[in-house]
Structures are given as structure tokens and as C-alpha cells.
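Here is the structure we will look at, set down as C-alpha cells.
The complex is shown incomplete by one protein chain, all other protein chains being positioned as in the whole.
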Amino acid sequence: MDPLIYILDIIVFVGIFAIVALSLNLEYGFAGLGNFGKVAFFLTGAYTYALLSQIGLPFFLCLIIAALISASIGFLISLSALRLREDYLAIVTLTFGEILRLVVKAEHWIAGGVWGITMPSAISWAGASPRMMAAANIGLVYFCLILGFILVQLVSNSPYGRVLRAIREDETAAEALGKDRFKYKAQAFMLGSGLAGLGGGLFAQYLRFIDPYMFLPTVTFSVWIMVIIGGPANNWGALLGATLVELFSRGTRILKDYLLVPIDPNNLQYILFGLLIVFILLYRPQGLLKESQVKTKALEVISRWKKHS
Amino acid sequence: MGERLPLVIYFLSMVNWAQVLFNSSVTGCIYLISAVGLTLTYGLSKFPNFAHAEFMTLGAYAGYFLADQLGLGFPSAFVAAFIASGILGALSYRGIFQPLAKRGASLIHLMVAAIGLGFVIRHFVGELWGWSPRSFKVTWSAFDIGIVRVSDLWLWLIFAALAMAGLMHLLLTKTKIGKAIRGTSSNPELALASGVNINRVTLVTWLVGAALAGIAGLFRGAGTRLSPMLGWDILLPTFAVTILGGIGSFYGAIAAAFIIGLAENIGVVFLTSFGISTEYRMAIAFLILIITLILRPGGLARMFR
Partner (left out) sequence: MLIAENIDAGYGDVVIVHNVSIKVGKGETIAIVGPNGSGKSTLIKSLLGFACLFRGRVFYQGKEITGITPDRAVALGISYVPQLNNVFVNLTVAENLEMGAYIRKDGTVKADIAEIYRLFPELEARRGTWAGNLSGGERQMLAIARGMMTNPKVILLDEPLASLSPKSTSLILSKIEKIRDSGTAIVIIEQNVKKALDSSQRSYVLVDGTCVLEGDSHSILSDETARRRYLGLKA
């Protein structure tokens, strides 16, 4: 395989999963919601994109609708699930992901069931080489990533983001302040689901083929590792986490190709991931990067004043 | 739908309901054995241990290793499953969950750690025995009792579930540690004030709970096939039983296991008669889980304690 394409491929995947990691960071890091069914919204985005692109909608419309549909499923789930206790929310979202995968697997008429679904190439032009296509994909994915990053960054530094953190820290106190915590949680969940759907759409767009086996609970788990390694409630941490996890997972595969380790790379990867996460939770539960400080005008003035004095 | 209705009625009239009832109790027995450990550890440690699935998986493979690969015969599989999963459960608590709880880990961190542990075990099993399904060499003889077709494996399972339920009942009501398990689960602070060594009680619970999960996994593996996903495949109904029964409630779990076993088997009959994929069997447990959480988050526990 062309090594440059391989590297471009890694860059695309880092970008896609960075978007999903940002979405989980918004839900978990800022609002304290334990969504263990992230893959469900990733799947929704991917299948929406696949079905729409098959009927010939332009790719950007497909992506937007994928995000919107995913967000509305997030909204529907949040109606009942967000009122639940933390552990119940985890169980419900986790199993929801499994049920959704079951549906696309069992219902052949939706998108080919176990056989998966192929879609036309969205980004192609006459004489495009694989390298140029990959580069174009990087452009698209990173355009979306930057938009998504600006969005979550704005949200987390706004008064709104502060309310989310307040809810995460102390529900009763936040409620006493007159903030309807349920409404805010639902909004964060919806926004997070939309972003995950966008990630799913880009995933389908890039691969041009998806099947139910791509949406195993392992996806959710990988995204959790990204957020926890990077440091929850820090958007840069989510980007860092996504990069590290993706590089790590490619690394184990390369290890297999060049070092001939007598262990299946897929097994090795998840054994190491599992050990890593337990290790981090035990010894560095705050992740690599600290929680980002809220940026406000007043705080800026104070810090400038501190510098001068 | 309209023209299908007579067909559905015809189909339903042909169903051997005695068989459905028997199958339901078989399903219920597996769920009971798998859920008892989950509900007890959940009640004591206050978090859902997603790695319970892999306790089942390991039990099944440990049994397979002794019984088939070493050729020691099926009864040895029980011993292997019980011991291997029990040790794994105790080690998991001592090595991961107890230290995490001591460091003040949040509920979400405990759940993520459980998923992480599950991945380690699952892929470890995948590495040792491979990802392609395997099955026990033992063949089970099937015979008819009246109009119900049974196999000796299923009779063993029912016997094992009854024996387990009886022994657990004695453990929980007649022994000191059993009462401490129940008491600590509902009121840890008072247990401490009564001089209960909570760490030891919890460790014993994890050991016994995981060991039972191993037995459940073994039956599941013997009845169907072994795969690294074995435990994960029945984790959802196990959770449904735990929550419907009320977290920490052994007696609630008994009732819930049979309710869900019945719902699944009757559900499958209806799914088939309407021509819907039986893969949705899992969705039935999910539906019960959701309804319980919304309408009665405490489950049936108040009725059984």
C-alpha cells in the first residue's frame, strides 16, 4: 500500500474520531452525562448518510441531515433517559446502542442488513488520484472538525457552559439557582448526539461502505478512552486523546506486520486499551490535560491585571 | 397485515404451549444463575459491573478447557467454571474496584473501568481460544416427557438453578455472612456501626457472584456455542433481570428471571407468527428494562425484600 495514503488515512480517521470524542466530552466532560451508547448516534449518522447519498442528495446535505436526525434521536432518548440515575442512564444507552445495531442487522430492507450498504463516492472528479481523494477527504473532515471544535469551545466558555459544569458538580445547587437542569442536560445530549451523527456521516462518506459490524460497542469504548486519556472537560484533551488512541491502534497493527508478535493485533490492542484505561483511572483519573478554565471577560481583565502588577 | 391475521391465528393455535413454558423456565434458569451474582455485587458495590459478562465467558471456556480439551468429562467443567470465574471476580474486586472506590472514583469511572476490564478478559479469551465459535463435544440426549421435548442438559440446568437458589437462600438467611451481605447492601453505614468488615463481606460476594456467573456461562456455552461474546450476548437480559428484580434483591431476581424468560419465549412465538425476525428476542428484555426504569425504578424488590 502507498505509505502516503496510509498516513493520509490515519489523519482522516483521527479527524472523524476527534469529532466524536468532542461530542462525548461535551456530554460527559461538561455536563457529566455518562452516555455509554455513543455508537448508536454514530451509527445513526452513518446510515442516514448512506441512505440519503444513495438517493442522490449532495454530500453536504446528507451530512447536515445525518447530524440533524442523530440529534433528534438524541432528543427522543433524552426525554426519558436523562431523568434516570447515572447508572441506569449508562445501562439504557449501552443497550440502546445494541438494539439499534440489531435493527439495522435484522431489517434487510433498510440498508442491506448484515451485507452492509455501498454508496457512491461523494468527492470525486475526473482524473483524481487516490492521494488527491484522500487529501480532499482530509479537507472535508477537518473543515467539519474545526467547525465542531469552535462550536463546543464556544459552548463550554459561554455562560451556558458554566451552567452545565455547575449541574455536573452539584445538581441540587444548580437547581436552586433557578436553572432547569433537565433542560440543559437534554440540550447538551442533543448537541452531542448531533456531533456524533456528523462523525458517523463523515465515516460513511469516507469508507463508502458500512455494515452493522462496524458499530460494535468497541466504538463507544474507544471514544471513552479518548476522552478520559485526554482529560474530561478539556476540548484540546479530546483532540489529543483521539490522536493518541488512533495512533496506538494503528501502531499495534503495524507491530503485527513488522515485528511478527505472536498475538493477534486486534486482541492485543483491546487488551492494552483495557489495561490502559484501568491504569489511568487508578493513577491519573483527571487525564493528561487538566480541565480547561472558563474564559470570561472579567477573568481576562483579572489575569492582565495580575501580569501588570 | 389484514390477510396475515388468519395465518397468525392458525400459527398460534399450532404452538405447543407446554413446550414454550418449559423453554421459558430453561431461559429463566440461566438468567437466574447469571443475575444473582450481578444483583448482589451491584447492591454492595453500588455500580453495574459490565465485566460480569466476561465472568460468564471465562467460566464457559474454563469448563471447556477441562472437560473437552483435557478430556476430564463434563462434571469437571462445573468445578473449573466455578473456581476460575470466582477467582477472577475476587481479583477484579481486590485489584481494581476496591482501590478505585477507595480513591473516591465516581460512578462513571467505576463503570468505565468495568468495561475496560471486560475488554481485557474478552480479548484474552479470544487470544487463547480464538474468535471462531466452538462447541462442547458432549452430545445431549433429548427425550419426550408427555408432549414436552427435553434434553438432559436442560434438566441438569433446572436442577442446578434450583440447587443454587436453595443454597443461596440458606446462605443469605441462615449464615452470619449472608445476613451481613443483605444488611450491608441496604445500609452500609449501619453495617459498619455493627462491626461488619465490609471489605471482607464484599470480597466474598464478588467471589460467589462471579463463580455463579461462570456456571451460567457454562450452561449457555453447552446449550449453544462458545464464543468470546458469549457473556456479552446475555448481559442485557441479565441486567433486565437485575433491575426488574430490584438491585441487590436475590428473591426479586428469582421472580424477574422467570418473568423475563417467559416474556422472551412467548415473545419469540409472536415474532415468528407475525414473520418478524427472532433476532428481536433481545429487544424484549430491553423493553422490560426500560418500562421498569420508567415506571418502577425500584423493581419488584419491595414485594420480596
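Every chain is named by a letter (A and B) in the order it is written, and numbering of its residues begins at 1.
FYI, a residue touches a chain if its C-beta (ideal position, glycine included) is under 8 Å from a C-beta of that chain, and two chains touch if they have at least 3 such contacts.
As the structure is a computational prediction, the values presented were derived from the model and not from experiment.
Touch, as defined at the top, links the missing chain to these shown chains in the whole complex: B. Of B:Leu5, B:Leu192 or B:Ile291, it is B:Leu192 that touches the chain left out of the display. Annotation: of B:Lys179, B:Arg225 or B:Arg281, B:Lys179 touches the absent chain (contact as defined above). On the side of chain B, touch with the chain left out of the figure occurs at residues 173, 176, 179-180, 182-183, 185-187, 189-197, 249, 301, 305.
Here, only the chains that are shown with their structure count from here on.
In the complex of the two chains, the chain B residues touching chain A come out as 46-48, 50, 96, 99-100, 103, 105, 107-109, 111-113, 115-120, 122-124, 126-127, 232, 236, 239, 243, 277, 279-280, 282-283, 286, 289-290, 293-294, 297.
Within the complex formed with chain B, the chain A residues making contact are 28, 32, 34, 36, 80, 84-88, 90-92, 94-96, 98-99, 102, 105-107, 217-218, 221, 224-225, 228, 263-264, 266-268, 270-271, 273-278, 281-282, 285.
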